[in-house]
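Heads up, one of the protein chains got dropped from this complex, but the rest are sitting where they should.
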Amino acid sequence: MPSVSLKRVSPIALPGRPARTEECHGWPVVLSYAEEGGGPWVADLSHRPRWDLQGPDLDRQQPLGHTIPVRPGEVHLAGGLLINRLNASQAALWHLAGDFPEPPTDPALTEVTEATLCLALAGSRLFGITEKLTSLDLAAPGHTAPRLLQGPFGHVPCQLAVFPGPPGPPMLVFTCSRGYGHDMLHAVLAAGEEFGLRPAGQATFEKALTAHIH
Amino acid sequence: MNRLKHLPTLRITPGAARSFTYGKHTFEGLQGDTVATALFANGVRVFGRSLKYHRPRGLYSLDGECSNTLMEVDGVPNVRTETTPLTAGIRVAAQNVMGRPELDLLGVLDAFSWAMPAGFYYRMFHRPARVWPLAIQQIRKAAGLGRLSPDFRMPGRFDEIYPAADVCVLGGGPAGLSAALAAAERGLRVILLEARPWLGGAFEYRAADDGDGVALHRKARDLAAAVAARPEIRVFTQAPAIGVYSDGQVTAFQRGGPDQSFDERYIEIRAAAVVVATGCGERPLLFEHNERPGVMQPACAQRLARTWGLLAGTEAVFSVGHDLGLEAAVDLFDLGLKVAAVADIREDGQDPTLVKALAQRNIPLLKGWVARKAHGGNRVTGATLTSVNGRFHRRLTCDLLAAAAGLTPATGPLTLAQSQLAFDPHTGYFLPRTLPKGLQAAGRLLGLESWAAVTASGRRAGLQAAADAGADCQAAIRESEAALRDLPGAVRGSKFVIAPGCGRKAFICFDEDTTVKNVDQAMAMGFDVPELIKRFTSAGTGPGQGGIPGHNLPLYVAQTGLSPDAHPRPTTARPPLVPTLLATYAGAQHDMSKRTPLHDLQVACGGRMERVGVWTRARRFTDDPRCRTEILNVRTNVGLLDASTLGKFLIFGPDALKALQRVYVSDMARMTPGRAKYSAMCNDDGCITDDGVVVQTAENDYYFTTSTARAGVTVEWFRYHTRYDGWCYHLVNLTDAYGVLNLAGPKAREVLSRVTTADVSNAAFPYMGYREMAIHGVPVRALRLGFVGELSYELHVPSSYMPALWDLLMEAGRLEGIRPFGLEAQNALRMEKGHLIIGSESEQRTTLHDVGLGFLWQREKADQRLVGAAALMQTERQPGRLKLVGFKMADPSGPPPRDGSPIVDARIRGYVCTARYSFTLKEPVGLALVEDGLAQEGARLAIYEDGCQGQLTHAVVTPYPFYDPEGRRLRQ
Amino acid sequence: MAFTITCPVCGPRDGYEFRFGGEDKGPRPEAADLTPAAWCDYVHMADSRPGVQKEWWVHRQGCGAWFTIHRDTVANQEVSLNLLEAAE
Partner (left out) sequence: MLGRFKRLWDAKPMKTHYDAVIIGGGLHGLATAYFLARNHGLTDVAVIEKRYIGFGAAGRNTAIVRANQRTQENLPLYKEALDLWPVLTRELDFNLMFYNCGNLNLAHSEAALKAMRLQVASAQFQGIDSRLLDAKECRELVPALDISDRPRYPIFGGMFHPPGGIVRHDAVVWGLARGAAKRGVHIHQGTSATGIGVEGGKAAWVDTDRGRIRTPRVLNAAGAYSAGLANRFLGQRLPISVLTIQAMVTQPLKPLLHHVVSSGAYHCYANQTLKGEIATGAHMDPWPNYTTQTTAHYIKHQAEAVTEFLPCLKGLKFMRTWGGLADMTPDMAPIMDGHSPAEGYYLDCGWGYFGFKSSTVTGKYMAQYMATGECPEILKPFALKRFEEHRLMGETAALVDYTANN
C-alpha cells in the first residue's frame, strides 16, 4: 500500500494572512503573519509538543534532562522547554520553541499535545485583555518570575503560564481542552479587539520567549 | 431656556448642541447634559405619571433614587434620564401616561386613592370568585411602568471585565479620593468607582469655601487631578457600584460611549480591602403633596444651576434641616433665583456664616418651621409653611419648593457588605456599628461635613484599607487618626420626618404611591416592623427600591411608638444598588462549547449539529428524522460515526488496579492483554452511572473509555472514592487528545484493511480485541467493539490527524458505499441491538441489576470496597423495582410509541425509554423500564401516549437484543 | 456573598471553581456486613447542622485536588483550623 503523508491540523485557524510558513512533523506552522504589528498579538502553539508528567517522586526526575520546579505554581524555562509544577505529583512540560525533542520513553510522561489548545498572548496591554476573560489575578504585582496558575479562563479550566516581564513584554501561554479551541479563540479575539490584538507566528513568539529567558 | 454662563462649575459645553426628540417635539440640549436636564432646559416639568394614582412627577433628586424621571429612550423602558448622558438623535418618551404627561386621562385615579388603602388587593376582587380573573387583567394593565416589545433587540456593545486590586474605593468625593491616594502612596493597586461622570462628589459644584478663600469646587478638582496622576489608581467614572459582597468582591457597571469600546460593561472586582465613601443624599421631607413637580431637593436645584446652568424656578421657598440646604439657598439666590423664605426645621444650631449670608440678602429665615403642603397641580404654585409645633401657618407663592429633612448617608454598600448599622441619635444617621474584615467607611457617610475632616477621614480609611491589604502602615494610621481627632467631628443632624398636620397625600414611597397613611393602616393591621410594612404596602419595592422610602420608613415607624422596633432599624438593601440592564449583566456572553476535530467536515457533509452536554455533535446527515438510509447503510454496507466525545483516560501507577477495582463493578484483575473489558460504574446507591471499556496496556497501565456525559467528572470520581486511601496512581484525561472514528458495518474490515498494513483479519483482531496500529504512520488505538451491532472498529486517532483520517476512510470506503451516520442512527441501531445508553435506558434510581447488567458485578471483590457494592447486594433480589425490558408492538403494523410514553394499567407502571420503527426488522421495537411484575416475556404492556384520549396502544415484552441476538455479526 | 476557598495547591480561589463533596464522614465502610440502615447513614444521611463542619471539596476548575476544609455554613465562610482550635 502506498504510504500517504497525512496532514495534521491545529484546533484553530488564526484569522490572518500567513507570510512565512513551514511544515514541522506534519503540522503546518505559520512563522509569521503579514502585518503582525507591535502587539498585542496572539500565537497558536498547539503544534508544540507537550507532556503530562506524573509520579510520586518528581523531585528526583529529570524529564528531557531538566529538573522540575519544587513548588506548585513554579515554572522553569530551559531553552524552549517550559516545566510547570502542577501539584505534589504532577508537572506539565511544554516544548515551546526550537527543534522538537526526541519523544521520551519514560512511562511517567504522557504526550498530551493533542489534548489541548495552546495559545500565547503578549503585549504591553496584555492584562487589559486577560481581565476580560478571567477573574484570576494574572497581573498581581510582586511576581517577576514566570508562574503557573490553574483555573478558569474564558469560563474554561486552563493552565496559564504568566510571564510578567520585564525584560520581555507581559506574556501569557495557556492551554485548555482542545474541544474548546474554536470558542476560546473567538473569546480571545473578541476581548482583544479593542486593543488591536493581531495574530502572530511562531517566530514572533520565539523572539518574545527569548526576551523572557534573560 | 437660557443657561447660566461662565460658572466655573459648569459641565456643559455651550454651543455644542445635541438635538433629540421628545414625543412629537424636537429639542436641543448641550453636550454634558443628561436627558433629564436637557428636557428641563426645554421646559419639561412633568416627566411622567406615578404608578397607582397617575400623579404628575418631576425632577426631584438627580441621583435616580425614584421612578419620577424614568422614561423610554430609544425603545428601552425605565431609563433613568437623570443619570443618562444626552446623546444626539435619541428618542425620548414619557411612560405610564394615557395622553401626555401634562394631561393624563388616568390622573383621575388620584381622586380615588381612598378606595385603595394598604393591602387592598388582599381584601378585594375575590368575591364573587368570577370577578378575579377579570380584575387580574385590569390590574396587570394598570401595573408596570414602561413597555417593551417582544421583538425588541437591545442595540449596543456590552462587555465585562474582572479587574483585581488591593483596595477598591467606592465614591469619588474627597473622602474616596483621599483614601485612594493614601493607599496608592503605599504602593497598592487601587480601583476607584464613581457613579457620576466626574470626580469630586458633593464638593465639586460648591462655590463656598472653608474660610481659606479657595472654593470647594476648586479643591475637589485639584484632588481629582492628583488622583488622575497616580498610575496605581484606576478610576472608573460613570460606574456605580451595584454589589458589595464578602471577601472584597465588588460589582459595578460602567457607561461607555462612542469613544470607548463598549456602551455599557459589567465590572467585577476582587480587592483585598474596600473603602466605602459614598457620602450622603438629602433625606426626603414628608408633607402634603411632597412630590409635586416643582418640589425638589435643595441639592437638586443647586446642581441644576451649578452643573448645567439651569435655574429650577423663578421664586423659591426652601424647607430644610441642614446647613447645606441653607448654603444652596444662598448660592441660588446669588445665581438669580428669588427666595421667598427659608424654613429650617432646626430651632438653632445653624452655621452663623450662613445665617448672616441669608440676612445680608434679605432672605427670611424661619427657624423651627417646615413645609406642610405644596400647592398646585402639574407644578408647584405655592407652599404652606408651618411651625414645627403645628401652631402657625403661612402660605407663600413660589414655583419651586426646595425641601429636605436633612441629610442621610448612602449606606447601601455597607449593608450589602453585611456591616451592622445602628441608629445614631446625634447625626440621625444609620452609622456602621461594626465593619466586616476588610471594609472601611469614610467621609460624609459618617456625619462629617468639613473638607478637612472628610479628607482626613478618607486618608485614615485608605491607610486602614492598605493595612487590610497587607501593607505595613500602622504608624501612618495612628498619625491619621490623631489628625482626624483634631478636626470637627460628626455634625448634629435632623431626625425630623413628617410635617405636622399634613394630610392624606404625604408620600413615603414615590414609586409605589405609598402614603404615610398607608403605613398607618398597615401598622393597624399588625404589620408593625418596616420589613413587613414594605411587604404589605409595597413601599420600597419599586424601581428605586429603598431609595426614597428607605430613609424615612424606619424613622417614621419608630416614631409611632407602635412598633416593637423602638429604635429605628435600617431596611434591607439588596443588590443591585442601582438597577442594571440585563444586557450589561450578560456582558460579553461568550458561549463556550466543545467541538470535535471533525466539526467542520461533518457540517460540510450536511451534518445537523446539536448541543449534547458540553459538545456539539451531528444528529443526522439527511432531512429524514428517522435516518433510514444512514441506518440501513450501516446494516448493509459501512458507516462512519464521529464518536470523539467519548471519555478516554490513562491510569497507571502501583495502585492503578486498586483504583479500577474500587469504581468498576467487574473484576479488573482479570484482564487479557490485547482484549478490551466492558464494565460499568455505579454510585453508592448501586445505580449505574457509566459504562465503557478498559484495556490493560502494560503492567499497572490501563487505557479506558467512559460515556460522553461522564468524561468531565471521571478523574474527580476516582479521586473522590479513593480519597481516604493514599493510593499512588495517576490519571491522564485524553478525551480531547484522541478523536474517535467508529467504522461500523459488514464491510468495515475491507475499508480498514485498505488504509493499514496491520492484520485486521478476524483471527488477528477478533471481537473485543484491542490493537495499537499505524495508519500511514499515524499511531491509532483500535478497539473492535459493536455498539451498533455490526462488525465495527473504534479507532482512537490523535486529534490533529482526525480530518485526514476521515477523508482517508471516506475515500477508502467509496466502493463499499461508506457514508457518515449521526447520533440518531446510532441510537436506533444500538437499540435494535439492545445496547443501552445510560440516562436513556436508566434514571437516577436505576441499579445495575435493573438494566440487566448485574452479571458484570463481581461480588467476590468485597474487600475492594467497590462503590455501590452494599446497595447491589441489598437490591439484588428486591421486588417492586423498575426493570429494563424489550418490547414489540401487539400490532406490528402500527407506529412505535413515542419515547417517554408511560405504561399503565390502573396506575403508571413504567415508561418507554426508546422505541423506533426498525428498518432492519421491519417492525417497531423498543426498550422500556417497567415494574418487575410486567417484566416477564410475553407480558402485555398498555401504553398511554400523550394526547391519546384514553386510546391505549399495546406492546408485548420480548427478549432483546432484537437484532442478531447471538452476536454473530459482531464476531464475523 | 462572595465565597473563597483555600485550595491546598492553588491558594485562595473563588468558591465557584470548586465542587462540594459532602460532610466528612470518614473512610468507606466495608460493604459486606453493612445493614441497610448503616449503609444509608453513610451514604445519604447528614448532620445538616448550621455551623462549622468539616467537609470535602474538589478544585474542579483548577488543579483537581480533593481536600477538606472547615466551613461555617451559617456565614458560608471557610474557617481556619487554627481559629477553631483556639476557640475550643
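Every chain is named by a letter (A, B and C) in the order it is written, and numbering of its residues begins at 1.
In the analysis below, a contact is a pair of C-beta atoms (placed from the backbone, for glycine too) under 8 Å apart; a residue touches a chain by one contact, two chains touch by 3 or more.
Quantities reported herein were computed from a predicted structural model and do not represent experimental measurements.
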Contact list for the unshown chain, restricted to visible chains: B, C
Among B:I139, B:A482, B:A669 or B:L921, residue touching the chain not depicted: B:I139
Full-complex contact with the absent chain, from B:E204, B:E268, B:E282 or B:E449: B:E268
Which residue of B:A17, B:L134, B:A359 or B:A586 touches the chain not shown here: B:A586
Option from B:G32, B:G256, B:G462 or B:G686 whose C-beta touches the chain left out: B:G686
Interface with the undisplayed chain - residues on subunit B: 51, 70, 75-78, 114-115, 117-118, 120-127, 129, 132-133, 136, 139-141, 143-154, 160, 243, 245, 249, 251, 266, 268, 418, 521, 524-526, 529, 531-532, 535-536, 538, 541-543, 545, 564, 574-576, 579-587, 589, 591, 593, 610-612, 619, 683-686, 689, 720, 839-840, 843-845, 847, 871, 874-875, 878, 880, 898-902, 904, 907-908, 911, 944-948
Sites on subunit C contacted by the missing partner chain, in the whole complex: 1-3, 14-16, 19-22, 36-37, 39-41, 43-50, 56, 73-76
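FYI, only the chains that are shown with their structure count from here on.
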Inter-chain centre distance, subunit A versus subunit B - centres from mean C-alpha coordinates, in Å: 33
Between subunit B and subunit C, centroid-to-centroid distance (C-alpha), Å: 27
Subunit C residues counted as touching two or more neighbouring chains: 14, 60
Contacts with two or more other chains, residues of subunit A listed in rising order: 135
Residue ranges of subunit B touching subunit A (in the complex, touch as defined): 159-164, 189, 261-262, 268, 270, 588, 590-597, 599, 614-615, 650, 652-653, 698, 701, 728, 730, 732-738, 754-757, 775-778, 798-805, 808
Contact footprint of subunit B on subunit A as seen in their complex: 1, 3-11, 26-27, 47, 52, 54-56, 89-90, 107-108, 110-116, 131-135, 137, 139-141, 154-156, 177-184, 186-187, 190-191, 193-194
Interfacial residue positions of subunit C with respect to subunit B in the complex: 1-4, 14, 19, 21, 26-32, 34, 36, 39, 42-43, 56, 58, 60, 64, 66, 77
